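Below you will find the structure I want to go over with you.
Every protein chain except one is present and positioned as in the full complex.
Labels run A and B following the written order; every chain starts at residue 1.
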Amino acid sequence: MKKPLEFALLRGLAAAGVIALIVLGFSMQKEISSSASFGDVLNAVKTAAVLEETQQGDNIMLRRLYGLDPTQFEEYALYYPSSNMGAREMLLVKLKDPSDRNLLADAAKARVEAQINVFEGYAAEQTALLKNHAVIAAPGNYFLFIVDENAAAAAAAFNEVL
Amino acid sequence: MQLSSPVFIFLAMPLGFLLVRLLPQKYRNVFLLAESCFLIAWGSPRDALLVLLGTAFNWFTAREMISLRSAGRNHYARVVFISGIAANLACLFFFKYSGFAVSLFGGRLPSAFPAAPLGVSFYTFSALSYLTDAKNDETAAQAGFLDTALYLTFFPKFLSGPIVQFRDFISQLHSHPASAQALETGFARFAVGLGKKVLLADALTGLFAAVAAQPFSQLSAAEAWLGVFLYAFSLYFDFSGYSDMALGLSSLCGFSFRENFVYPYTAESFTAFWRRWHVSLGAWFRDYVYIPLGGSRRGNLITARNLLAVWLLTGLWHGAEWTFLLWGLYHAIMLLCEKFIFSGFKQKLPLPVNRAFTFLLVVLGWVPFFSADLSYAGGYVLSLIGAQGAGAVNTHALFMLSQSALWLAVSAVGCTPLAHRAGEKIRSTKYGSLFYAAGIAFILALSAAALLGGTAKSFLYAQF
Partner (left out) sequence: MDIVSVKPEREETARKNEGQSRNKKSVRAGAAVPALVLTFTMLFGAFSVLLPKRAFSDTENRMLAERPALTFSSVADGSFILAAEAYFTDHFAGRDAWLRLNGIFQKAMGKRELNGVYVGKKGHLFLIPTAPEADALQNIADAVNAFALKNKDVRCCFAVAPNANAIQKEYLPGNVLPPDQKAEIDGFYGLLKNVKTVDLYTALSAHKQEYLYYLTDHHWTSLGAKYAFEAIGDAIGIPARDLSCRRIVAAENFAGTLASKTGLFNVYDSVELFVPETDAAYYVLDPATGEKDGSMYKEEYLAQKDKYAVLFGGNRALTVIRTTAENGRRLLVFKDSYANALMQFMYPYFSEIVMVDPRYFYDDLTPVINQYGITDALFLYNADTLWADTSLADVLAQ
């Protein structure tokens, strides 16, 4: 039979493991303030995504599609459907204030809901894209919303470049 | 993985069963352990890691405690024991009750706060049972790591119980062949439990949701009362259905555990109710809290205190909300009244009257249980007496009543032993077994339809 002290050490190890797992989970959620340039991030995302049949949007479109005020943010890039039956969309924002991410997330979710309402029952492929390939990533001072076949890959590229 | 998920029912369960039967006896427990760990990891890989580390911690704690005792250092052994209990409770508190505690001081948790692992309440109570039984019972203390791990992760009971005590589990661990009888009962029970959960409980919940969605100004008394009954039945069938599935699966593995629900709505008093509703939880609190506190052997005042403590804890165990505490308090008061005030009075009343009265009061007690907060509970109670301005009956109430009528009728019968007895009678006749099997098949088929008919989910994947 082992000595009590050895068991105590093993106990301690196990407990440390549990705490480490929990802390790890915590830290993975922390905000990242990235110094990557907007252009680099945009390129990384665009390369990974498909984004066919989209056109770039201006302040008016940003207001119209998301109800957002462009002056709130440092920089943004909006790509929205050009062929009017498309659903692929991408919004990349560099935030002035990281706490704006909730606002952006709500706007993005509302946009997805509205688009699903429009396409559901009529355009199955677009509906599937919106329901299964929509990603929001908001790790800190950058925000990405993307609806695309390669949305997951684009989000991964986004996280990496930051 | 949920026992009611199609992937489990159609893939994991039959495959697991066949492998258990085909494997030689000595590998069965290891296989069950592997299957249990896989099913936990399926729900969330992080949870599986936490469970394994937690199991290691608990096992090493028990080992240390036992080796200290055998070396005669009882004082330190006790310290280790208490530290183990405290560590498990701290974990549970951290995951489940931090939010509640912080809200008491007016704060809120950061949104990045880790989600509680599924089944954490049941796991913690199992761990506490393990440590206590290892301290008090020689046989339990001898259990090896694999056996302990199997107890803590055993997939039929991992997510939602029943809370099997360690000594009950360990005594069956090395001789558990499943007889033909157990196989038949096990599969039948699994199917019936699934039906209860997916056919009855889900439908009743859907109807209740329509009632609960009504603003109070439009919630007439009739509909409010309909709502409490819908919820009472749905909670019972959901919980007891899941227990049936768990006990059925355990039978298939050769284990025989105590019943968790014994037709609680036919109870003639609150005391009897708690011998029939979530029996394993009641037994756990009795054995590990009530009796150590002195039970009912130290005078009326202490008994009252103990009862209050146990039921407030029971309420809190269900969730970290004031409403659950209120529900626990309600039951504590009812039990105290029965014990000290009404005991003589109740015995003079005929049994059906006692049953009806108890049922009504128990059903009312669910109002805080399903309320999101105390103000909703209060508003709902006002609706019950029509004091919210919507009157006694309105059109929507009639609509809900007409939709619910058949479901309520089936539920009422399902709460009594009638269906079970009828099933047993049929089964024991000459060709009855085939009818019985056909009935089970029918329930399974409808359950599959209901499982698939649940709206296809989509998920907006957000990482914050």
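Definition applied: contacts are C-beta pairs under 8 Å (C-beta built on N, C-alpha and C of every residue); 3 or more make two chains touch, one makes a residue touch a chain.
Keep in mind that this is a model prediction, so the values were computed, not measured.
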Task = Based on the whole complex, identify which of B:C37, B:L307, B:A390 or B:C415 touches the chain you can't see.
result = B:L307
Query = Which of these, B:L173, B:A188, B:A320 or B:M334, touches the one chain of the complex that we don't see?
reply = B:A188
Query = Given the contact definition stated above, which residue among B:L104, B:L301 or B:L452 touches the chain not shown here?
reply = B:L452
Key: Interface residues of chain A (partner: the chain not displayed)   = 61, 64, 80-85, 114, 117-118, 120-125, 127-128, 132, 152, 156
Inquiry  = Considering the whole complex, not just the chains shown, which residues of chain B touch the missing one?
reply    = 5-7, 9-11, 13-15, 17-18, 42-46, 180-181, 183-184, 186-188, 190-191, 203, 206-207, 210, 258-259, 262, 271, 274-276, 279, 282-283, 286, 290, 295-296, 306-307, 310, 335, 395-396, 398-399, 402-407, 410, 424, 428, 433-434, 436-437, 440-441, 444-446, 448-453, 455-457, 459, 461, 463
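Throughout what follows, only the chains that are shown with their structure count from here on.
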Request  = Determine the centre-to-centre distance between chain A and chain B, using the mean Cα coordinates as centres, and give it in whole Å.
outcome  = 37
Chain B partner contacts - residues on chain A that touch it in the complex = 1-4, 7-8, 10-11, 14-15, 17-18, 21-22, 25-26, 29-30, 101, 105, 109, 112, 131-132, 134-139, 152, 155
Key: Residues of chain B that touch chain A when the two form their complex   = 46, 49-50, 53-54, 56-57, 60-61, 63-64, 67-68, 70-71, 73, 76, 80, 87, 91, 94, 112-114, 458-464
